[in-house]
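Note that one protein chain is taken out, while the other chains of the complex remain in position.
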Amino acid sequence: MKIFATLARGSLIAYTALFFAFIYIPLALIAVYSFNANPVNMMTWTGFTTEWYAQVLGFKTKISENALYLESTSQLVEALWNSLIIATSTTAIATVLGTAIAIAVYRFDFFGRRFYRTIMFMPMLMPDIVLGIALLIFFVNSGINLGLKTIIIGQCTFLISYVFIVVSARLAGMDRTLEHASADLGANEWTTFRKVVFPQLLPGVVGGALLAFIISMDDLVITYFIAGVDVTTLPMFIFAMLRRGIKPEINAIAVMMLTFSFVIASLGLYLRSRQK
Amino acid sequence: MRDSIVRLEKAAKAFATPEGQTVTALDAIDLDVSRNEFLTLLGPSGCGKTTLLQAISGFVQLDGGHILIDGEDMTDRPPYRRPVNTVFQNYALFPHMTVGENTGYALEVAGVAKAERTKRVGDALRMVGLEGMEGRKPRQLSGGQQQRVALARAIIARPKLLLLDEPLSALDKNLRQSMQIELKTLQHELGISFIFVTHDQQEALTMSDRVAVLSGGRIQQLDTPRAIYDQPKNSFVATFVGASNLFEGEAGSGQLVTKDGLSISHGRQGATGAATALIRPEQFFIAQSGDSAPGLDVDLEQIVFVGSTFELFGRTVTGRRVIAEIPAMRRSLVGEIEQSRRARLAYDPAAVHLLPAEAA
Partner (left out) sequence: MTSIAFRRRAQLAVLLGPVSLFLAVFFLGPLAIMIVTSFLAPGLYGGVEWTWYPHNYGRILGFADPMFEDFDPIYIAIFLRSLKIAAMTVLATLLVCYPAAFCISRLSDRWKNFCLFLITLPFFTSLIVRLFIWVLILRPTGLANEVLIGTGIVSRPLDLIYTDGAIILGMVYVFIPFMFMPVYASVEKLDWTLVRASLDLGAGPIRTFLRIILPLTAPGIAGGAVIVFIPALGNFVVPAILGGAKVMMLGNLIEQQFLAARNWPFGSALAMMVMTVMLVLLFIHVVVSGRRGFDPATGH
């Protein structure tokens, strides 16, 4: 009996180890192979190099003499730049709108509250592709030229939902007696909001904004449909590269992107855990 | 020898705490429970009561020793193959099943046919006074009703032994008292042995055939309620069960002299050596002038009226605390001493119990 219990426990632990191995070994592999010097087969190790990183970052390398590579690097930089512009704008808009609606739904009593609460989940649940083509049809029919503007609008429709959910989780957990205490002590509504509600709400707002930023940087499907012909974002660039054929510097790009989102996500989760 | 239903032989269990120490929860326990007996485990928190029950039901694996149920060695049997059922402290009713399904669960898993199951579920629920509630969900019942369902569920398969781990602790006082009586009656009707765990000594004394007082993973005393109360084996049992006044000292024939010079009379001739005398508070009475019974002179610090009795908190000249309980019908006497703040607490030497001295 005792042996069985130990065995069962052991196999559960082994299983969980496998589970994490499944999640993280591929990520580790890509990090390792991003330093592989083999330009033909990325998975056959022929030596250590940082050339791909140098290449991606636009430094002079042996390969970068080649005109074709130069072009792809400048495209990459442009794609990254586009992604950053889009993510910054969408984050700003979605954070303001998402927070506003969260406050309205959780601090006001009005007809249609439940409707709002339900409808706010829809953009998140809606399959990307459906929203993507719906937006495409809409923009084309209304004569709006596809480009950065349409991407920003399109991403906001679902990013508002994410911000809403994060902020309303915060609002739902807030102690309202503090607000009553503040009002009781003579603070007017605006002062109470500024001094009591907002500071408590801030971690939720920041969390929502970080989430929106990451998701915006990562969005492929919706952006893909409404980007038009002139604008390429980072995920689109990689997607196109994958479809055309893989080049070694994609490893380096991938590792840099992973590092970037790891840092932001860890920061966000760390801040959240500190708040508790 | 009585007919034994459960026997523990040198049952031992130690736990490793997260802090890296080991706690002995069961310290080589020997225990025999007879057929149709109501045995109560009584002891302070952490003394190993739950561990003992779980060793019997099979949720705790012993480090050493054996468990026999009805003569069969069960030490290595999993819980689901032991003829023992448990009533859990928080009832543990399955929230996704109806009362009927909960109650019939043991029969269902044993493969009893539906028709018979329905009938026996009805019988079991009638037995605990929940006729016709088969269709309800547990959350639609009150705490007392949930308790009864848990009971019906545990007895339906007629186990050889029923284990109850503080089953009444979540109920309010009145409900608790009526459930005590019902449990006792039920046990009689069913003819199943019960091992009952409680924190409440009153409950232990009123319900049980025998009480096992546990402390530190050991059975300190296993006896009838009266013997536990009147003749505790050691000062732990004496203080844990009921209030007590203990006087350690040197025993002589008919007398015990404490270090601070008090002399206590007792009925035991020929006692010698270090010993402790026990006088229960209710054995004291207020001596009137001319009483020849032995007694202690005390200054009264407090007199508390608790309904049926007065509790007197006094102090001897040597500074020792003494508690006495005086029946409320003698309130005229109490009135007198309330004035003087002094009393002589007399006792019958025959009622004084001598405990053997213990190593400190």
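Note that the chains are named A and B in the order they appear, and that numbering of residues resets to 1 at the start of each chain.
In this text, a residue touches a chain if its C-beta (ideal position, glycine included) is under 8 Å from a C-beta of that chain, and two chains touch if they have at least 3 such contacts.
What you are looking at is a predicted structure, and each value in this text was computed from that prediction instead of being measured.
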| item | value |
| --- | --- |
| Which residue of B:Gly20, B:Gly71, B:Pro95 or B:Gly307 touches the chain not shown here | B:Pro95 |
| Which of B:Ala14, B:Ala28, B:Leu68 or B:Ala157 contacts the chain that the document leaves out | B:Ala157 |
| Contact with the hidden chain (one of A:Ile160, A:Val206 or A:Val231) | A:Ile160 |
| Of A:Val77, A:Ala92 or A:Ala134, the residue in touch with the unshown chain | A:Ala134 |
| Chain not shown, touching residues in subunit B | 18, 57-59, 78-81, 84-86, 88, 90, 92-96, 105-106, 109-110, 139, 153-154, 157 |
| Contact footprint on subunit A, counting only the chain that is left out | 12-13, 15-16, 19-20, 22-24, 26-27, 29-30, 33, 41-44, 97-98, 100-101, 103-104, 108, 110, 116, 119, 122-123, 125-131, 133-138, 141, 153-154, 156-157, 160, 211, 214, 217-218, 220-221, 225, 235, 238-239, 242-243, 246, 250, 254, 257-258, 261-262, 264-266, 268-269, 273 |
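One rule holds for everything that comes next: only the chains that are shown with their structure count from here on.
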| item | value |
| --- | --- |
| CA centroid of subunit A to CA centroid of subunit B, Å | 61 |
